[in-house]
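Of the protein chains in this complex, all but one are displayed in their positions.
By letter and in written order, the chains are A, B and C; residue numbering begins at 1 in each of them.
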Amino acid sequence: MTTFSDVEFVVRTIAQTAVDNEKYFGDLDSVVGDGDFGYSLARGFEIVLKDWDSYDRTDVSTFLSKIAIAITGRIGGTSGPIWGTAFLRAAATVKGHSEVSGDDVVPMLRAAIAGIMARGGAELGEKTLLDALSPVADTIEESIAAGDSSERIVSAAAATARRAADATTPMVARRGRAAYTGERSIGSPDAGAVAVAVILEALASRWGNRTA
Amino acid sequence: MTTFSDVEFVVRTIAQTAVDNEKYFGDLDSVVGDGDFGYSLARGFEIVLKDWDSYDRTDVSTFLSKIAIAITGRIGGTSGPIWGTAFLRAAATVKGHSEVSGDDVVPMLRAAIAGIMARGGAELGEKTLLDALSPVADTIEESIAAGDSSERIVSAAAATARRAADATTPMVARRGRAAYTGERSIGSPDAGAVAVAVILEALASRWGNRTA
Amino acid sequence: MKKIVNDPQRFVPEMLEGLALANPDTLRYVPEYNLIMRTDAPRDDKVSIVQGSGSGHEPAHVMAVGKGMLDAACPGDVFAAPPMDYVYETTKLVNSSKGVLLLVNNYTGDRMAFDMAQEMSLADGVTVKTLFIDDDVAVQDSTWTVGRRGVAGNFFVIKAVGAASEAGADLDEVVRIGEKVNSVTRTMGLALTACTPPAKGSPLFELGDDEIEIGVGIHGEPGRRRAKIMPGNELVDTLLEPVVNDLPFESGDRVALMINGLGGTPISELYLAYGHAHKQLAERGITVARSYVGEYCTSLDMAGFSVTLVRLDDEIEGLLAAPAEIGMRIF
Partner (left out) sequence: MKKIVNDPQRFVPEMLEGLALANPDTLRYVPEYNLIMRTDAPRDDKVSIVQGSGSGHEPAHVMAVGKGMLDAACPGDVFAAPPMDYVYETTKLVNSSKGVLLLVNNYTGDRMAFDMAQEMSLADGVTVKTLFIDDDVAVQDSTWTVGRRGVAGNFFVIKAVGAASEAGADLDEVVRIGEKVNSVTRTMGLALTACTPPAKGSPLFELGDDEIEIGVGIHGEPGRRRAKIMPGNELVDTLLEPVVNDLPFESGDRVALMINGLGGTPISELYLAYGHAHKQLAERGITVARSYVGEYCTSLDMAGFSVTLVRLDDEIEGLLAAPAEIGMRIF
């Protein structure tokens, strides 16, 4: 069900969305952060797009590792280690698999989440992108268990991500630069969580037309 | 006709007007100058007001010299030397006179004008306060020759000063900081010339009520 | 946005190139890793000192490279910690047989990049230690756990460890000194205006015509609270009070006092602030033995300033007084 080309489609959509939303993501980060989140992601992922054909595609794990190295090498700030770790952990989950399937998706996502937590020390509810990623993993798990089509799974995940991102608005930031402003972080959503929602919405809207 | 108290009244009105118009004169100087003209005059003349009773009043010449020294000691920029020289030259004109009369006014003013020209090298038509002072001297001379009352003399002088100040608007500044902007000095009046007009208008409006 | 900038993405590399061109004898620019290093680094008779951090804080840290200060600075993009690869490569480039000390201002992104880079370097057999600088008292009572931020006080840590390493101290000794200086250094800043990152092109936050931001960070992060503009002396008191009370600094102490400009405030105003701070400290019985007025750690073009105090003892005072020569210079 999940093929190599689905993995490529997901990675490419993440990269394209990051590049397309440079300004928007930056503006979100400037409300209580330092405004560089959009710039950082875009600089990393534009390299992914530029060198797209060059990444070793021996297997999914190798491919995702190469992507991880490419973005950690270029993305600075908090996002470099965070996003790089996420890709590395997802890659490690399917190491040695010649094929990946829909059943690998949730373990990969959970591994990415655990990696981010280990790297940055954040827990759920501290107003970071984890607050969008974690509910998304739950939704996908449920949707797969319910036997949903991949279209339905992705669109359910996108809806959850958006709701979860919105739900970060009333939270007090306890991680990242936004935490320095304490109570003043209340009232605007977390930039990372919104980015997760925007990416999943992009995946959902393009899923039907993905090249197999 | 001109008494010591008239001289005191004139000096005091100049001083008060300079202090009252600090901001206005500064704004005029900031159009093409550096904005400090109001500040400079005010800092000098506020001392004149503060120490008013202390100036040696042996005779008019001594009195004006003391005023000159007080303001040159405090006013910086171009205005310190210019206004100080004007007072010094006016004082020198009546040196040794135990009394001064209306007939001394024009020679004193002409001496002040000549002093300013010598000090700063400016000629008429170069968009400085000379372009107001010089016509004022002419008007006073004519008005005295016509046998006018002191009220009429002063109000004629004020009207001339205002016309002359307005007439500096189309001029190209060739002296002072405004000259650096060349053609761009066209379109706004010279700050120094306007100050002369404002001072003469203050003299005219208070002349009737001056304490003898 | 009105700045001296070409392509915003080239802002940092072009600045670094200019810095190296202005100091051809002493500084080298390595474009692959976006770093500035001393032409004579690494020297095996001294511990190599490296500071990494986001850019936008100039003269920190690229202009603090030179004799008696840093051996290399490894800046990321504006306000972004450097990618860990750059830190890793920098560490290898300046690897000395006496070891490498990485100085890091305490921020999540920087910590992570340096932790990862240190792990990789250690695996390669490079002797490397990391020292986190956290002098900002503005954020002490907050709810997150990464702890205080590192701000302008890092100058003193750099100066002290730079002098110690120049004098031949070994890595443990250099670390001891750096930790000691950090432990007696406290800073707090305020912003009169927001700053404009070249890539964003507009101010990071909005401040009203009469508003200031107290406890601001050096990345344009808003501070802890807003207030109305107040007379200069009160601005100074607003910062000095929490700084003094935090360590606390007490009567009889000798201190270094720094008034650091955040980028857009003229040095004339900084000296005015210095005068008041100096006198306030004197009233508390605190003696200013060394003074620092100017820009040390900025936030791009932000108007505002920070106040830093360092409690001196003979050791620290000697290290601060040692000669040094860096890219940021006058003559």
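Following the convention adopted for this analysis, a contact is a pair of C-beta atoms (placed from the backbone, for glycine too) under 8 Å apart; a residue touches a chain by one contact, two chains touch by 3 or more.
Worth saying up front: this structure is predicted, and the values here are computed from it rather than measured.
Counting contacts across the entire complex, name the shown chains the missing chain touches.
Missing chain, whole complex, touching shown chains: B, C.
Would you indicate which residue among C:48, C:118, C:193 or C:308 is in contact with the undisplayed chain?
Considering all chains, including the one not shown, the answer is C:193.
List the chain C residues touching the unshown chain?
Residue positions of chain C that touch the missing chain: 1-6, 11, 14-19, 21-23, 55-56, 58-59, 63, 159, 192-193, 209-210, 212, 229, 231-233, 235-236, 263-276, 278-279, 288, 291-295, 298, 300-301, 303, 305, 320-321, 323-324, 326, 328-331.
Suppose we count only contacts with the excluded chain; which residues of chain B make the list?
Considering the whole complex, chain B reaches the absent chain at 26-27, 30-36, 39-40, 43, 72-82, 84, 119-121, 126, 172-182, 184.
What we mean here is this: only the chains that are shown with their structure count from here on.
Would you mind checking which chain's C-alpha centre is most distant from the centre of chain A?
B
Take the average of all CA coordinates in chain A, do the same for chain B, and state the distance between these two points in whole angstrom.
Computed value for the inter-centroid distance: 75 Å.
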